[in-house]
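With one protein chain removed, the remaining protein chains of the complex are shown where they sit.
== chain A ==
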Amino acid sequence: MSYAYLFKYIIIGDTGVGKSCLLLQFTDKRFQPVHDLTIGVEFGARMITIDGKQIKLQIWDTAGQEAFRSITRSYYRGAAGALLVYDITRRETFNHLTTWLEDARQHSNSNMVIMLIGNKSDLDSRREVKKEEGEAFAREHGLVFMETSARTAANVEEAFINTAKEIYEKIQEGVFDINNEANGIKIGQQATPTNPALPGSGGAGGAANSGCC
């Protein structure tokens, strides 16, 4: 299966907020109410389409437990996008967001797109964190925000796809150095002709590029 771009994502956040369920819902379109604790990191992948282009998402779902923190930190640097997840029914998972964000910002490349996600929106009766609070936090830290439910699949697609769109736009703007694979982006065989070239060459790149190969 060929793709125009490949993006690497990570999913981070406290233990039990539903990171693995989000991934499972996105890759397999199913929900597993009882899930084991993630040990270290697990891998999942799916193809999506943005702007008529096939984009492959490779997603690393990390363990939320403190014990695995040093392991999961190794994944920040090579990721193009991160889903930072909290649980709207547990206030403390929201309170820990600052720590997570600091950690992520410290170890990742500066262009990494971070999407803030309040998961378990189906459990509205047990809600402890208002939607407005999530929105405010996201605004304050320059993140994209969304409430999702891995159980009902509400907004799950959107969360992953919107993050990809954001990354895609950054590529179009030339913010990302797409030739450095350490940024978590890879160009596939499909992309090269119409793809804006290196950040330096700007808009004129398209014509210049079409001549080669």
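The rule we apply is simple: a residue touches a chain if its C-beta (ideal position, glycine included) is under 8 Å from a C-beta of that chain, and two chains touch if they have at least 3 such contacts; residues count from 1.
Everything that follows uses one rule, which is that contacts and distances are computed from a predicted model.
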| Among "General vesicular transport factor p115", "E2 ubiquitin-conjugating enzyme", "Trm112p-domain-containing protein" or "Trafficking protein particle complex subunit", the UniProt name of the subunit that does not appear here | "General vesicular transport factor p115"
| Options A:7, A:26 or A:75, residue touching the unrepresented chain | A:75
| remark: Which of A:15, A:58 or A:162 touches the missing chain? It is A:58
| request: From the listed residues A:53, A:90 or A:107, report the one that touches the chain absent from this view. | output: A:107
| remark: Listed in rising order, the chain A residues that touch the chain left out are 1, 8, 40-45, 56, 58, 60, 70-71, 73-75, 77-78, 107, 181-182
